[in-house]
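Supplied in structure tokens, the structure appears directly below.
Yeah, one chain of the complex is gone here, protein chain that is, but the others are all in their spots.
Chain lettering (A and B) follows the sequence in which the chains are written, and residue indices restart at 1 in each chain.
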Amino acid sequence: MQFDQLLQFIISGITSGSIYALIALGFTLIYNSTQVINLAQGEFVVYGGLIAVSLYVGAGLPLFAAVLLSIVIVTLIGVVFERLAIRPLINHSIMTLIIVTVGASILFKNIAMIIWGRDPLTIPAFSGDDPIMFFGASIIPQSIWVFGITMVTVVLLQIFYKKTITGKAMKACSINQTAAKLMGINSSNVVLLSFALSAAFGAIAGVLIAPISMVSYSMGGFLGLKGFAGAVLGGLGNPIGAVVGGILLGILESLSIGFIASGYKDAVAFLILLLVLFLRPSGILGARIKEKV
Amino acid sequence: MLDIRGLKASYGHIEVLKGIDLRVDEGEIVTMIGSNGAGKSSLLKTISGVVRAGSGEITFKGRNIERWSCAKIVATGISHVPEGRQLFGPLTVFENLQLGAYTRYRRDSKKEIDEDTEFVFEMFPVLKERWKQTAGTLSGGEQQMLAIGRALMSKPQLLLLDEPSMGLAPIIIQNIFAILKDLRKKGLTLLLVEQDAMVALSIADRGYVLQNGQVVMADTSQNLLDNEDVKAIYFGHRDKAH
């Protein structure tokens, strides 16, 4: 493989990997506060993209306003979802909660189909479509947006964790729920916040990817799975691991296209998932394995 | 200050507290002794709101708190140092202390909280040395100090302590108990649970003996230390061990 070709694969891998990273981060936040794997995570991505389309094309808002408003709306959807369906069941078995997220994903997906139809929709790229050449590989500006915004999100999240008492409280809850309770931390608020942030991260991924790959009602499940694989790859429960795992997964997947038949491209993510689980279950960054009893 | 009447609590179908009456007056050190599973830890957890009271009353400074959330109880002035310390291992010493003051962030100024952090550091200088270290890397004694320091950060009037001596060397236990006495001089009230009845009664004013979720004896520490039954049951095994 030529160098420029390799570079091209890596660049496109980083782009899709950034999206996986944001989704993986969403899984991680909810997992840390509730131990639940939110199988509706991919739907937040779809809604982020599709609502932005409606606001931009339908309501005629400026692109950036449409994008921001869409993220806010999806965050609210996450909040409502938590209050209506998760909160009443928070003391029940994890499995019951996971099934609720399954129900939510079916519901979200099919409501999206009724509202936006079956065809993929799109919004324009944030800053034009003229590719930038980089050591013989071409980069579309939207890819830089995807990577840049993902990094900004990750940095902001770290600042939130390190610098604010709410962020520390959130971390405390994921480390030791009882001790957090004894500090007077209200875990119900932490759970709500984790759903809000997860929804927001999903929506960010949705508006970022919409100009590149378009968004359709049905793509949430698959994107969710890839994000989940990324989260496990990095070590489920570890936010930094989620980001590294997501991006690494994107790169590996992209590179695999150069070596194996493209039909198997999607199998790569899951093969990596299995290998990680069997060989290094704590993920490449080695977070603690814990279980709600 | 703290008045408990007819308190019952259960885990699922197992009743762990079967009608407890207990009183702690302001400025006292009161201890609870009893064997494993007597309900000592459960009682502390019920006071701090981790375990829901089934029936009965807990009043703190005249207010019924048995239905309150943990957060509200902490904010009112009861702080609980749990069994096994329960620190936030991956977070630093300093972050652990900050979280101890969690309920005060909206109420008190940053200056007040900083002053209290300084107060804890003066009391436990080793914590100041290690403020940037993660809690998980501290020694057992240091962890216990951090757990107490963290509880003090909420500015409690009543401190609940669950087995602060567990797993520590005698010299460190002495050190910690000296600090507890010092805290009482500064006006703090303490309710102390200890496996080691001798140590506990030596610093407490009064003691309660718990058995199977019930108070079977309540008296001054001196009387309990002199009591033949208490000696036989709770100090007997010590003699055998030595």
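Here is the rule we go by: a residue touches a chain if its C-beta (ideal position, glycine included) is under 8 Å from a C-beta of that chain, and two chains touch if they have at least 3 such contacts.
Rule of thumb we're sticking to: contacts and distances are computed from a predicted model.
Looking at the choices "Redoxin family protein", "5-methyltetrahydrofolate--homocysteine methyltransferase", "Branched-chain amino acid ABC transporter permease" or "Putative tricarboxylic transport membrane protein", the name in the UniProt record of the chain not drawn here is "Branched-chain amino acid ABC transporter permease". In the whole complex the chain that is left out makes contact with A. Within the full complex, the residue among A:Val72, A:Ile111, A:Ile132 or A:Ile159 touching the omitted chain is A:Ile111.
One chain of the complex is left out; on chain A, the residues touching it are 35, 37, 39, 85, 88-89, 92-96, 98-100, 102-111, 113-114, 221, 225, 228-229, 232, 236, 261, 263-264, 266-267, 269-271, 273-274, 277-278, 281, 289-293.
To be clear about the criterion, only the chains that are shown with their structure count from here on.
Inter-chain spacing, taken between the CA centroids of chain A and chain B, is 42 Å.
Those residues of chain A that touch chain B in the shared complex are 165, 168-169, 171-172, 175-176, 178-186. Contact residues on chain B toward chain A in their complex (touch as defined above): 48-50, 69-75, 79-80, 82, 86-91, 95, 98-100, 102-103, 105, 150, 154.
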